[in-house]
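The complex appears here without one of its protein chains, the remainder shown in place.
The block that comes next holds subunit A.
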Amino acid sequence: MTRTDLDGGPAPGTADPGPYPAGARKPALSSPGRTRAAMSRSVLLWLPVAVGVLVASLLVSLTIGPAQITVAEIAGSAWHHLLAWLHGLGIGVDVPPNPLTQIRDGIVWAGRAPRLATGAFVGAGLALCGGVMQAITRNPLADPYLLGVSSGAALGAVAVLLLGLGVALPVAAFGGALLALGATLALAGIGGALTPNRTILAGIAVAQACSALVSFTIFASARGDAYREIINWLMGSLAGRTWAWVAIAGIATVLIGFIVLAFGRTLDAFAFGDAAAASLGVHVTRTRWVLLTLTALLTGALVSVSGAIGFVGLVLPHVVRLLIGGRHLRLLPVAAFGGATFLIWADTAARTVFAPQEVPVGILTAAIGAPVFAWLLVRSRRAA
């Protein structure tokens, strides 16, 4: 090899003074191939699709249940309530009659609607948390429950349900989640730096300890109906959720969701590891801890509302990444709407398939999520 082989580029004297001189010629941007590929991954295409599917799912699943209520009746009833509300604000509008009787109106707006809304926010929040966790730990198996958060929440819930601890269940579950998170971080930090791997292993240890305590408490003190109640909660359930629960899940998901979304570009920079992220100007350690804490807080809030619903946070981000690629400003919102839709349908199945019996929704998300995950695994093996 000679230097003439290597010096294929312009000689120093003739080269551009800087890498990119002002007024550099515009490269031709639109080849047909690019346009097509860009379209298939465009957030402008996928986000409206995801939102549309979610809205349609909400409307349709509002009609599903023992009482036969049509979409038209629901739409008419919603219109009635909206105009009645405006009328109440002193805006002069004519309020049309409600097509639903008072009981049927209650079934829709006090029974099905808050339950659906809770499911939508929980599903969206779990998918967001999963997507973020997978990015910052660079671990495709990461899910929202990675740091022992769900086991801690379960311990808090069991303490209320079985030991009669005198606080509201969501408060106890959220407290348990935070205590577990604190224990995980403390354990990971003993005698060394907090690295992602140590943190995950510490999370496993804390989760196992909490699970053992939960099992022992159930074994020692659960009697009769308490069993069913606790199993329902441990498997995850949205039964009987009211608008108060919607508020908790909704505020947590929307607030933390927007903060996390602001880290979208930063999360992309983690794709090639910590050193590459640092070389792109990312404060790696600080970013990781801010995001771990935010997702753990959100997960704690969601678990306290619905119990630990598995597989949504694990599988949804993978499916969406497959469809639209790994850029987080696109991935996270689409995954959130996808998670909401997924959990709505899983919960609709949970309350209808074995009616009048209810199945804990966590069983259904696992029953659907596990085969999907297996399929993803087989698929990635073929691609590799």
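Keep in mind that, in the parts below, a residue touches a chain if its C-beta (ideal position, glycine included) is under 8 Å from a C-beta of that chain, and two chains touch if they have at least 3 such contacts; residues count from 1.
In the analysis below, contacts and distances are computed from a predicted model.
Visitor: Which protein name, taken from UniProt, belongs to the chain you can't see among "tRNA-specific 2-thiouridylase MnmA", "Anion-transporting ATPase", "ABC transporter ATP-binding protein" or "ATP synthase subunit a"?
Guide: "ABC transporter ATP-binding protein"
Visitor: Touching the absent chain in the whole complex: find that residue among A:Ala110, A:Leu141, A:Ala186 or A:Ala271.
Guide: Only one listed residue reaches the unshown chain, and that is A:Ala271.
Visitor: Of A:Gly65, A:Gly182 or A:Gly326, which residue touches the hidden chain?
Guide: Only one listed residue reaches the unshown chain, and that is A:Gly326.
Visitor: Just one of A:Val49, A:Leu280 or A:Ala370 touches the chain that is missing; which is it?
Guide: Residue touching the absent chain, from the options given: A:Leu280.
Visitor: Residue by residue, what part of subunit A touches the chain that was omitted?
Guide: Per the touch rule, subunit A residues meeting the hidden chain are 1-3, 5-12, 15-20, 24, 26-27, 29, 33-34, 37-38, 41, 140, 261-266, 268-269, 271-276, 278-284, 321-322, 325-327, 329, 383-384.
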